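So that we are looking at the same thing, I have put the structure below in structure tokens.
Note that one protein chain is taken out, while the other chains of the complex remain in position.
Let's look at subunit A:
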Amino acid sequence: MPVLCSSCAEKRAVLKRPKTGHSLCKECFFWAFEEEVHQTIVAAKLFKPGETVGIAASGGKDSTVLAHVMKVLNERYSYGLELMLLSVDEGITGYRDDSLETVKRNQQQYELPLKIVSYEELYGWTMDAIVKQVGLKNNCTFCGVFRRQALDRGAIMLKVDKICTGHNADDVAETVLMNVLRGDIARLRRCTAISTASEGEGVVPRCKPLKYAYEKEIVLYAYFKKLDYFSTECIYSPNAYRGYARTFLKDLESVRPSSIMDIIHSGENLSVREGVKMPVQGTCNRCGYISSQALCKSCVLLEGLNRGLPKLGIGKHHRLHDKILSQQPLTEKEERKLKSVDF
């Protein structure tokens, strides 16, 4: 017996929403999904009319759906935004060059300007080269730190007012879990914010319009809308610590589908005790980017790579910042500790 859509009660339901369990027809699902993103944008006051917004596009499902939905909503509700695509090429052969093809296709489909920035031109290192030096355990740290700066630099080159990324509900929930497991109280407090603060030179505020959209629903949306995207896992990521949090989250979702939203709710309602030491925002002495230490993380990582000391950025190293800044050579003992890499 065909089940009717619970929203319009006319058409046959073709899917069951992972988020709420309701059975919906295609059109009602599209409408509900898009409407939820619209409500998120309006409630959080993410954009102002006339702004230029850069959509961080990687060619994956989140950014493809984000680009599509932003274009649809911009027209439907007259946000008055000028949209652009911004992409980062980390230099991972076999993975990134394929997904970039998807972004170029998106650019043609949606007729949006596109800018691609690469690690090679910004830092002089591709991820392939980095992994050769660093190994497979800590490489995600490098990639993540470099990408953040790359997005900001690209945004400045494109002269956008805001960046929006395709982080979905699963990502935010994973981040909350990961920060609890790592004991990172500062990040725990910030990670559920839907947009970042907009102070600082060289920093473009960024937001997550898909913050409350489940990953599974994003895939459902892309599937039924016939949006094409690149869907392989990064080849260097299997050992990332985040994987543990992700597996746990997937299991939680199978026990109780609302867990993802429940974790985000928990994260939003956390309160940190007074007197807990928090990092203070300043600027990097070398490149001027925002940093809570004397040197920003990407300068430290780069220094490590350039000097052949891959462990320089991993672990506690703020005591060495002054030494690096003043270009003093490190002692032999320090060098030995930083060189050893277990693959």
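One rule holds for everything that comes next: a contact is a pair of C-beta atoms (placed from the backbone, for glycine too) under 8 Å apart; a residue touches a chain by one contact, two chains touch by 3 or more; residues count from 1.
Operating definition for what follows: contacts and distances are computed from a predicted model.
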Quiz prompt | Record-based protein name (UniProt) of the chain missing from this complex, from "Cytoplasmic tRNA 2-thiolation protein 2", "AP complex subunit sigma", "aralkylamine N-acetyltransferase" or "26S proteasome non-ATPase regulatory subunit 2 homolog" | solution = "Cytoplasmic tRNA 2-thiolation protein 2"
Quiz prompt | Touching residue (missing chain; options A:Val180, A:Val219, A:Cys287 or A:Ile314) | solution = A:Val180
Quiz item: What residues on subunit A make contact with the chain left out of this view?
Solution: 6-9, 17, 19-20, 22, 24, 28, 31-32, 35-36, 39-40, 43-45, 176-177, 180-183, 185, 188, 194, 212, 244, 248, 251-252, 254-256, 258-259, 261-274, 276
